[in-house]
Each structure stands twice: as structure tokens, then as C-alpha cells.
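Missing here: one protein chain of the complex. Every other protein chain is in place.
Then we have chain A:
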Amino acid sequence: MMKRIREQTILIAILVIILGGIGVTMATGIWSTESTKVPVKFETGDFEGEYNPEDIRGSYTLAEIASIFEIPESILKTAFGIDESVSADSFKSKDLETLYPEEVEIGNDAMKAFVSLYKGIPYELTGLILPDAAVDIILSQSYDFDEPLRSAIERTRYSIFEAQASADGDTPDGENNTLTGTIDNETTEFVNDASDAVENETAHETTEDEPVINGNTTFMQALDAGLSISDIEAVIGGEIPSTAMTIKDFCVNSGLSFSTVKTTLTAKIEALK
């Protein structure tokens, strides 16, 4: 007959199994409380075996991107106008959004585009904006991009200087300054005037509730946003494998450009309003 056990045995068993189990899985490298920061690789084509910049997540730090894609940190900082003193270990790709005015969408997608083109991998640039330094760096590489792609890269150019001045608050009188950022394919004025602050804030609040397709959006969330199955399948060119799958994972697995799919789906959602 087996012995009865006491509370003390249960206490020890809980500690050993839970803490010990965590310890063992840590020691064997299985334990992880974060997404693995290893992008998928191209499985076919000219870039087979290379990491796919399309899979860069917003949580990747500059240091991680630099290490994975073998790009000097200084190049990344220069391209996006990040101050040299900023730590590459803590600055995340998604933090780019904080460097530019709200109206300028330079964030993780811009990082993906830059890394891709810097590595000589063509990238779908529709709707993207890149800082002019990034464009210069890309075009200074000796890749044999065809003329349409070179033109597309040029059209993404956005003049960063005034926007940086805005972010730094480095203005002559501190307020009532009008800043203009210029993009080659369209010109947008950014007004950083104290009197417009409330209006801008209100506009921001309005857009916060809008459905947005991002790297974490699943097909189900896109359906919830009002798109039909046929709408989505027309964009992705096939059947939705699972509503629980993220659109980004599908694109990466299928070799589709997530940026293009994202832009098209977002436009369709916008059209529903």
C-alpha cells in the first residue's frame, strides 16, 4: 500500500515541477516568453536561403535588424534620421512612428522596404514613404535595379529635415511654426501650430477606432471589419486557409507582398465607410 502524503510533499512537488520545469526548459533553450526574432527565409527564387525582410516585426530592435540582415547600425540610423546617441538595443522598428509627424507613415513597413532594397531585394513600394537619406543610401548601392523600380524608389522620397526639427522642438520661437515636408509623388503640408493642436488631436482620436490591417491582424478580424470572404480571397488570390491565421503569416508563407495586400485590404475597408 502506498503511503499517504502530507501538505509539505505537495508544496515541494509544486515548486519542483513548476520552477524546476521552467528551469529545465530554460537550460535546454526551449523556454521563451517572446516571439522568436528570426525572420523566415525565402524558400525559392534568386534569394533562396536569405532572410525575408517582409517578416521584420515592429518589435525588432535596430540592433537585431542590423545583426540578422548584416547592415551596420549606423546605416540604419542615418537612413531614418535616428540620433547616434539612441541605443540600437532598445529602439524598436515600430518606434520609427514616433519620429515623424502623424501624417507621415514611416514605421515598420518603411524599415522592411529599406532593408529589402538595401539588400538588393526588390520590394513593392506602393503607398510607402522613405526618408530621403534612406533613398540616397539605397540608390548609392550598386544593385542593378531596373528603371521602373529606381523611379518608384525615388517617388517614395520624403524630406526629413523639417520633420526632424518638429520632433526635436528645435524651432526659433518654440511655437507658431509651420513646417513643410515634401514627398516627390505628393506634397503634404504639416502644420505644427499650437492653435491647430486640438484639431489634430481630435482627428487622431477619430482615426484610432478605424480598422487597420497590421502584422497581427487575422483573417477573422478582417472579416469582422466588414470585408467579405470573396473580397479577401480576391486580394490574396486564393482561399483563406484558416480564419485564425494572420494575414501577414499567409503572405509570407505564400510569397505575397504583405504591404500590397495590406494596402489593398485597408483601402477596401475604407471604401466600406
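For this structure, a couple of remarks:
Note that in this section a residue touches a chain if its C-beta (ideal position, glycine included) is under 8 Å from a C-beta of that chain, and two chains touch if they have at least 3 such contacts; residues count from 1.
The rule we apply is simple: contacts and distances are computed from a predicted model.
Its record in UniProt calls the unshown chain "4Fe-4S binding protein", which is the match among "4Fe-4S binding protein", "Amino acid/amide ABC transporter membrane protein 2 (HAAT family)", "NADH-quinone oxidoreductase subunit N" or "RNA polymerase sigma factor". Which of A:13, A:38 or A:234 touches the hidden chain is settled by the complete complex: it is A:13.
Only one of A:34, A:48, A:146 or A:239 touches the chain withheld from this view, namely A:34.
Residues touching the missing chain, restricted to chain A, are 2-8, 10-11, 13-15, 17-18, 21-22, 25, 30-35, 90, 216, 218-221, 224, 241-246, 249 (touch as defined at the top).
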